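Only one protein chain is missing from this complex, and each of the others stays in its spot.
Lettered A and B in written order, each chain numbered from 1.
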Amino acid sequence: MSTAPLQLQNLRKSYGALVVTDDVSLDIHAGELHAIIGPNGAGKTTLIHQISGLAKSDSGRIVFDGQDVTRLTMSERAKLGLVRSFQITSILPRFSALENVALAVQARSGSSFKFLGNAAAERELNDVAMALLARFGLAARASVPAGQMSHGEKRQLEIAIALAAKPKLLLLDEPLAGTSHDESQRLINTLQELRRELPIVLIEHDMDAVFALADRVSVLVYGRIIASGTPQSIRDNADVRAAYLGEEAL
Amino acid sequence: MNDLIDLDAAPALAAPVQARRVVILPLLLFAIFALVPLAGLWGSQGFVLSIVTRIMVLALAAMSLDLLIGYGAMISFGHAAFVGLGAYSVAILSSHGITDGFVQLGVALAVSFVFALVTGAISLRTKGVYFIMITLAFGQMLYFLGTSLAAYGGDDGLTLASRSTLFGSKILKNDIVLYYVVFGILLGAYLLLRGIVASRFGRVLRGIRENPVRMEAIGFAPYRYQLTAYVIAGMIAAVAGCLLANQTEFVSPAYASWQRSGDLIFAIVLGGLGSLHGAIIGAAVFSLLADILSHYTEHWAMLFGPILILVVLFARGGIGGLLGAKS
Partner (left out) sequence: MTLTLALVQILNGLQFGLILFLIAAGLTLVFGVMDFINLAHGVQYMVGAYFVAAFTAMTGSFLYGLALALPAALAFGLLLEVLIFRHLYDRSHLDQVLATFGVIIFLNQAVKFVWGAAPLNVPIPDALSGTIEIADGMLYPVYRLVIIAVGLGVGLALYLVVNKTKLGMLVRAGASNAAMVSALGVNIRLLFTIVFGVGAMLAGFAGAMVAPILSVEPGMGDNVLILAFVVIVIGGIGSIRGAFIAALLIGLVDTLGRFFAPTLLKLLLDPSTASQTGRAIAPMLIYILMAAVLFFRPSGLFPSKQ
């Protein structure tokens, strides 16, 4: 009996005749940062959709924290601590950065069926949110409408929001996508801290980041995991090199 | 992209400039409303009183719809059905001798609660155009139910024997008293909705409007929040229906028709979506426009239609937008 925080068991998903997730089984261990890499179109984002609940799996099981969550909705899984970020920035553009994070804090701070009182002025929510923003270097931008932030700032905000939702495990979908070198360096540093606090599943194309951060790496090609192990063993794996030929240098 | 309201047309509430406008404009509006009966000092009071009472009733219904469309991105095209429910609650009870306003109100609230809960529960399982059409169809369903109630006038409608009584007294017979009762309810509803929009619940609703997937990802299930908003809006519109029945002393299934639902949407967009006081402004402009145009020609709808089209095509954000309420 595995006590891994997240267990994927024989996950399958097809869109019509196209098999996108092909019998994926994987255990994410406590305290590890597990990277999932693979060529474009390998089905990485779909896999995250399935784990987080945005997409329904055709078959298979997802066990989180000992509980079968396969039939649960995304919001139910988030409430259990299975929280994700998005590859394509998904924030609330006309809410300030502070309110974006505060809303996530609110989601985990009691009932939101309160019809009176000014939510934006709730000290407890704002304090926690500010602290998170500060951690990501966004404290000065707290009152800026999130849609007006720079791309790199938005990527930071994505993770801040995910963290605010009191996760027990983070699913990060290409957090470094489109960031400049400095921005991605800062994000990598943040992730270095985070990996000590909770298990993380990380999808990334940026190989420097993957090798700097990952405890283990799994390689997804055409919906199948073709290799899984330490970063070094993956680097040396012939099948993996073949799959990546013409894509990226390992 | 098409599934969301065009976000530019609905202002956000964060900036300080917004906050000032949110206070001054409505203050002005309610001050004007409070003082209108004094126009009686200059004569033709009855006429003005009647029009402005109507405007306030329309504003109440429109404001409730603004909660749905402006703040919740739920384009309901059957909202007039609730106005009809409220109006008929008053009329039917009245025709059976029950004229107490509080009883009628209670029934209206109960009936609209049930109708909103049931139709909302079904409608909110759909999205986008499906939602628009299913709410339209539910509204029409109620309209047809109204036309088939032969005992209550059917298609021709029903005239009320008298307005509602309050604590046994026929005080509402006085147009000025009715005016201030409507005024009080409109003000109360405005403050209530302002509070709701700023509350935790309101913030979640606005978040769902902005990015429903994001909200789900942090742990909010959109359905229950949207359904709650739908029920609240429906009940407020039913109150408007009760007031309408009192003001016109007549009810007709047409109160629930989809054309009236369309009028409500037009009023909100005209005044500025997602601002609450925009609904009030829009209701006023809509009513006055209809009134003025109809004095010129019986074919005033031929002017009204193109105006609506032009507003949609060119005046994004409506009048509220023109007054700088856009962010």
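Definition applied: contacts are C-beta pairs under 8 Å (C-beta built on N, C-alpha and C of every residue); 3 or more make two chains touch, one makes a residue touch a chain.
Bear in mind that the values here come from a model prediction, so they are computed numbers and not experimental data.
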Query raised in the report: So which shown chains sit in contact with the chain we cannot see?
Result: B
Requested in this report: Touching the absent chain in the whole complex: find that residue among B:V90, B:I134 or B:V197.
Outcome: B:I134
Query raised in the report: Which of these touches the unseen chain: B:Y71, B:Y88 or B:F266?
Result: B:F266
**Report entry** Contact footprint on chain B, counting only the chain that is left out
**Finding:** 1-6, 9, 69, 75, 77, 119, 122-123, 125-130, 132-134, 136-138, 140-141, 144-145, 147-151, 258-259, 262, 265-266, 269, 299-302, 304-309, 311-313
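FYI, only the chains that are shown with their structure count from here on.
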Query raised in the report: Using CA atom averages as chain centres, what separation in Å is found between chain A and chain B?
Result: 42
Query raised in the report: In their shared complex, at which residues does chain B touch chain A?
Result: 7, 12, 14, 195-196, 198-204, 206-207, 210-211, 213-222, 225, 228, 327
Requested in this report: State the interface residues of chain A toward chain B in the complex, per the touch definition above.
Outcome: 52, 54, 73-76, 78-79, 83-84, 86, 90-96, 99, 103-104, 106-108, 111-120, 122, 143, 145, 161-162, 164-165
